[in-house]
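The block underneath contains the structure these notes are about, expressed in structure tokens.
One protein chain omitted, others in place.
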Amino acid sequence: MRYGFLGPETTFTHQALLQALAETPEEFASAEPQLVPFASVATATTDLIAGDIDALMAPIENSVEGGVSGTLDVLAATDSITIVAEQTVQITFVLAARAATPLDQLGTITSHPHAQAQVQEWLRTQVPAADVAAASSTAAAARDLAALDAEAARGRAAVCSPLAAQHYGLEILAEGIEDHAGAITRFVLVTREGRIPARTGADKTTLAIQLPHNRAGALLEALEILSSNGVNMSRIESRPVGDFLGRYSFSIDVEGHIEDRRVAAALRSLHRLCPVVHYLGSYPRVDGGRPDIREDYADEAYDAARVWVERLSGMITPS
Amino acid sequence: MRYGFLGPETTFTHQALLQALAETPEEFASAEPQLVPFASVATATTDLIAGDIDALMAPIENSVEGGVSGTLDVLAATDSITIVAEQTVQITFVLAARAATPLDQLGTITSHPHAQAQVQEWLRTQVPAADVAAASSTAAAARDLAALDAEAARGRAAVCSPLAAQHYGLEILAEGIEDHAGAITRFVLVTREGRIPARTGADKTTLAIQLPHNRAGALLEALEILSSNGVNMSRIESRPVGDFLGRYSFSIDVEGHIEDRRVAAALRSLHRLCPVVHYLGSYPRVDGGRPDIREDYADEAYDAARVWVERLSGMITPS
Amino acid sequence: MRYGFLGPETTFTHQALLQALAETPEEFASAEPQLVPFASVATATTDLIAGDIDALMAPIENSVEGGVSGTLDVLAATDSITIVAEQTVQITFVLAARAATPLDQLGTITSHPHAQAQVQEWLRTQVPAADVAAASSTAAAARDLAALDAEAARGRAAVCSPLAAQHYGLEILAEGIEDHAGAITRFVLVTREGRIPARTGADKTTLAIQLPHNRAGALLEALEILSSNGVNMSRIESRPVGDFLGRYSFSIDVEGHIEDRRVAAALRSLHRLCPVVHYLGSYPRVDGGRPDIREDYADEAYDAARVWVERLSGMITPS
Partner (left out) sequence: MRYGFLGPETTFTHQALLQALAETPEEFASAEPQLVPFASVATATTDLIAGDIDALMAPIENSVEGGVSGTLDVLAATDSITIVAEQTVQITFVLAARAATPLDQLGTITSHPHAQAQVQEWLRTQVPAADVAAASSTAAAARDLAALDAEAARGRAAVCSPLAAQHYGLEILAEGIEDHAGAITRFVLVTREGRIPARTGADKTTLAIQLPHNRAGALLEALEILSSNGVNMSRIESRPVGDFLGRYSFSIDVEGHIEDRRVAAALRSLHRLCPVVHYLGSYPRVDGGRPDIREDYADEAYDAARVWVERLSGMITPS
């Protein structure tokens, strides 16, 4: 089994993939997983569909290292892939160097601009004299620092993930240096379309929809479809479609599994409303949260209603 | 075949039943219809359910002779009866006497109070000197006048339906005497539960629902169910349920037939929401009006959506 | 001060009026209230508007003695009257006679048909042999029994209110004879338009609206107006308008006072939507219940929003 991830090695996406492998080792035991970094979600997806890799970990929400737009656009454009799992990673940064160095002796600090934005207050107060230089990723900042000879590395440090520091054998000068603790990025594990994981009762379903652009209020109608089936939406993001003004695709996560009658009913109604609905998978929620289902949204209520109408329909005089 | 109607003979309900028999004579040809007047919709319904009569004509909207509340309460209380047809009758009144009489020689005019209310302006201006006396129905006013001997009938007239005047051999002194022309009463033909007439494309469906009384906004939810399935409501009336404040049953007509997917879908959702849903029949609209159906509410859209979700559901890993 | 009520004396409406006078004696102290029975709500309202009486108590919900339709129709037809208070009366019946009589010696029992319907099970099991005769009201049944000479009254009893039995000096043979305990009727005290009682925080507002009949979904829109302002509806009843099919007036009670910003905002929106909106008063709830108001429906939220938009509007370039 070959698993792609948005690279290079030691990105938070890499970490998310390692977490997934560690949490359910039985699923991967015989598979001898190979991990393959990719430069973009789009290229990884092409390889996935072509069969060159078997699964792909990609950021879908709030990544500090980019990639989210790419993931959303890929998910909006195809329905021949399926999300089978999600992972979240606590985003935290370390300041790492080749050797233990007092902070006031640091001259240059490298990192990815998104990461720098999240530690800028810390850098301003703790290493006010150091220059800040850009790298193409936090992982690259660490890797490049590790590749320098000892002399060239003197006075230099990288802002990177703990995994990157460890992987490249760097010394951690300070940890938890992000200005606002608690940031989390969410990742999804994507496979070729085929099997949907069984319902666990604590599930999430991901969709990409396009709305009829000639009808005012179509987004309102789509949200009412969810609401009137007791389906909570936990995420909605818009992405422009093509080059035409006012055309959007919406990437949506809802609570529940396609096996839940209420989710299936909402999907049917969305299918009627929307010119495009991509079903992108139902999978276990990483937080294990189970929605509170009102009685009239329970499977039993949908089943009883179906049976009732079928019985009545049996009384129709053949025309 | 025995047909009950809200009597006595020559009521507008009687007229509605005669209209129904005349319009579709082939349905009744071999049936040799017998027409049976009833004092109330409730007693007629008891006889209908017991099998003593085969069908029942009853007013459901805006009757000038009462009976509507009775019909609504009967329809709310049972689902072992089915509406199979509707009729409308143009409500118009005549002033009738035993013999031609100048208006200024009339001393007493009898009628049902509801009918009097509808001709009071005419009476005030045309026969200002006459006394007005109450009868238990317009039909009874005509019948009682016809039963008097010629002498006693002198100077008396009745406000009644044209049918009543004709039936009891009365002379029509003035016709179309209602203050506001154009009033219409609507009637339904009810049978024991059994067969639903085939879909014609111009159909109506009647329901009686009770809402969950512990949830604010339940009526709003019920109306959204109709709206989100493209189902127009052509009538809604509330009737109190039992003796508890704030508990209502709603009698509802919608455009469409239970065989329409959009109507069936709305019925299923109402069944989940409402503690009580009585389906009371789908039947041809007397006005032949066909609703304009938006593309996403067409049968094809519902069918395609169902097929799509079923295909996806086939991909779920057995748990 | 002259107070009308739906009579005759000792009806439950009479009792509701006595309750109101007893509960707030200070309001009526100097007024030396005179109580005037009326045969119908319509005639009492005519007298009220003409100034012959100063206030009127009328049943509005679930009266066992009729009158509710009459009240609703009067309230729908005018906005020159204002509801200033409500009362509820626990509906309970007694069996009363001129003198103590064993139940098995009763030959005839009189009452109003609505009342009989509510005690029929008790009568069937406790006085199976007695005849049941109709009176024009429970009060009339008691009054007429009291008017008989002792001999004629032997073997006769009336089903009536405790107040009627007491008023006419009858002996109570059995009390609480209603088949289902707990029935309540609600009454409103109506004055000529003029003053709206001050907000108490536990208030109710009554409206009568007509919907635009050329727009599908207008009732849904009306209910959304209430819902989107956090206004709960505690009662809705339809009444036909005129003689045209499909035209209804809706009588509505909502929780709150017109001084509540959320209620005022809802009224404004209803005024735009509806061709007819009659505001019929805001008055203290008899149960003292205070609604739970979400923060964004509080007065402060409406006031802050108004101030914000006004500030922005001040920046518009004069055109």
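Letters are used for the chains, namely A, B and C, taken in the order the chains are written, and counting of residues starts over at 1 for each.
Definition applied: a residue touches a chain if its C-beta (ideal position, glycine included) is under 8 Å from a C-beta of that chain, and two chains touch if they have at least 3 such contacts.
None of these values were measured; they are calculated from a predicted model.
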Next on the checklist: Given that one chain is not shown, what are the shown chains it touches?
Outcome noted: A, C
Checklist outcome for this item: Of A:Asp144, A:Glu171, A:Glu193 or A:Glu224, the residue that touches the missing chain is A:Glu224
Next on the checklist: Considering the complete complex, identify which of C:Leu75, C:Ile196, C:Ile209 or C:Ile252 is in touch with the unshown chain.
Outcome noted: C:Ile196
Checklist outcome for this item: Listed in rising order, the chain C residues that touch the chain left out are 193-199, 221, 224-225, 228, 258-259, 264, 267-269, 271-273, 279, 282, 296-297, 301-302, 304-306, 308-309, 312-313, 315-319
Checklist entry - Given the full complex, what residues of chain A touch the hidden partner chain? => result 61-62, 64, 68, 88, 91, 118, 180, 182-184, 186, 216-217, 219-220, 223-224, 227, 232-238, 240, 242-246, 248
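The rule is simple: only the chains that are shown with their structure count from here on.
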Next on the checklist: Chain contact topology under the given definition, line, ring, star, complete or other?
Outcome noted: line
Next on the checklist: chain A and chain B share one sequence, so how far apart are they rotationally when you fit their Cα atoms? Give it in degrees, rounded to a multiple of 5.
Outcome noted: 180
Checklist entry - In whole angstrom, how far does the Cα centroid of chain B sit from the Cα centroid of chain C? => result 28
Item to check | Approximate Å spacing (C-alpha centroids) for the pair chain A, chain C | outcome: 59
Next on the checklist: Quick check: what residues of chain C touch more than one other chain, meaning two or more?
Outcome noted: none
